[in-house]
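Of the protein chains in this complex, one is absent; all others appear in place.
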Amino acid sequence: MQQLFYLSDLFGVLVFAISGALMAGRKSMDLFGVLVIAIITALGGGTLRDLILDNHPVSWIRNDTYILVASLAAIGTVLWVRLTRPIHERGLLLADAFGLAVFTVIGTEVALQHNMPYSTAVIMGVMTGVAGGVMRDVICNEIPLIFQKEIYATACIFGSLVFIGLRELATPHWLDTGVAMLSVLAVRLAAIHWHLGLPRFHLLDRD
Amino acid sequence: MQQLFYLSDLFGVLVFAISGALMAGRKSMDLFGVLVIAIITALGGGTLRDLILDNHPVSWIRNDTYILVASLAAIGTVLWVRLTRPIHERGLLLADAFGLAVFTVIGTEVALQHNMPYSTAVIMGVMTGVAGGVMRDVICNEIPLIFQKEIYATACIFGSLVFIGLRELATPHWLDTGVAMLSVLAVRLAAIHWHLGLPRFHLLDRD
Partner (left out) sequence: MQQLFYLSDLFGVLVFAISGALMAGRKSMDLFGVLVIAIITALGGGTLRDLILDNHPVSWIRNDTYILVASLAAIGTVLWVRLTRPIHERGLLLADAFGLAVFTVIGTEVALQHNMPYSTAVIMGVMTGVAGGVMRDVICNEIPLIFQKEIYATACIFGSLVFIGLRELATPHWLDTGVAMLSVLAVRLAAIHWHLGLPRFHLLDRD
């Protein structure tokens, strides 16, 4: 079970690294840029969470598998796109939703292990899930997608609350983890399928 | 007194969250984006300060009042703008100046409690006051306002120095806190009223 969780985590890193590499490609970055953006997208959220929670050592600095997976994913993406033009958009979105689910649950769990109040645990779940993508967009000079497109972070909030609720009911660990991940997935896939979005807040520029 | 200081701190969070929500609105973000930008604007500066000073736990992670106030301020701003179009610009600037004053003094004090040299204490005062706004602008893809408009951070530097000076003179805590906050307010309001700015440094683009 622990093993399965670790593999899911690495899968999340893989998927997020791909999304980072693709964004870097859209900005015509060089190979080093692709690598850095991929790593930041994949590990940025968890790193920020660990810094704020004072949870040292930060996950990837003692275990180089994380960096390795992110780097290989980045290089693989470049080769894949060079060799066989099209990216399977649908597949990528699905994989990304899965990565989001894993990261959200991990973030929430780490916060609970540090005896944080529930509100902080939810924030840490969301942060782990989305902060890497926000960093990717900020460095690439884009307004973060997740603040403008379909429901994304809301799926994290929901899954994080489900996880906390099940934890409170003391269900077995595989059950609360699994159900919480499925909750994130369900909300996210529904949002993609029906193009669900949150209401937006329009304000004219001052001048 | 301690109570008054805590309430001022929360008031600073409230005001900065409003300014974050307004910026998010100008970028047509969705409700989640508004919430995140509001929270980052309100708590980003203090969080960065705590990380650099190794001052754990970071203020808001154990006390959910901070997040609550920032979230309510964000939601309140959206409702307010939806229902009664205009924002009272003048009032907001005044409130923002007050928030700046509180955050500057808090930041300086935290650094002094960690026995930092005075130069670091001033930097921490300024950082607590302005870093949240800089993060807001960077995420929203704007060059930070405070580097270009009227005197803003200079008010923090001044107030921070006043606070340190009075501390050195061992005046009572309510007095050094109060006078330092008034110093920030005075400089900032004067800058707004007379449109005072620092000299700017123009350099033509290289190519």
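Read from first to last, the chains carry the letters A and B; within each, the first residue is number 1.
Heads up, the rule we're going with is that contacts are C-beta pairs under 8 Å (C-beta built on N, C-alpha and C of every residue); 3 or more make two chains touch, one makes a residue touch a chain.
On a predicted model such as this, the values are computed, not experimentally measured, just so you know.
Trainee: Out of B:Leu10, B:Leu51, B:Ile75 or B:Leu93, which residue would touch the omitted chain in the full complex?
Mentor: Missing-chain contact among the listed residues: B:Leu51.
Trainee: What residue numbers in subunit B mark contact with the hidden partner chain?
Mentor: 51-54, 116-117, 119-120, 123, 134, 138, 141-144, 146-148, 152-154, 197-206
Trainee: Considering the whole complex, not just the chains shown, which residues of subunit A touch the missing one?
Mentor: Interface residues of subunit A facing the absent chain: 21-22, 24-34, 36-37, 47, 51, 56-58, 60-62, 64, 67-68, 78, 81, 89, 138-141.
As a convention for this text, only the chains that are shown with their structure count from here on.
Trainee: List the centre-to-centre spacing of subunit A and subunit B in whole Å, with centres computed as mean CA coordinates.
Mentor: Each chain reduced to its C-alpha mean, subunit A and subunit B end up 29 Å apart.
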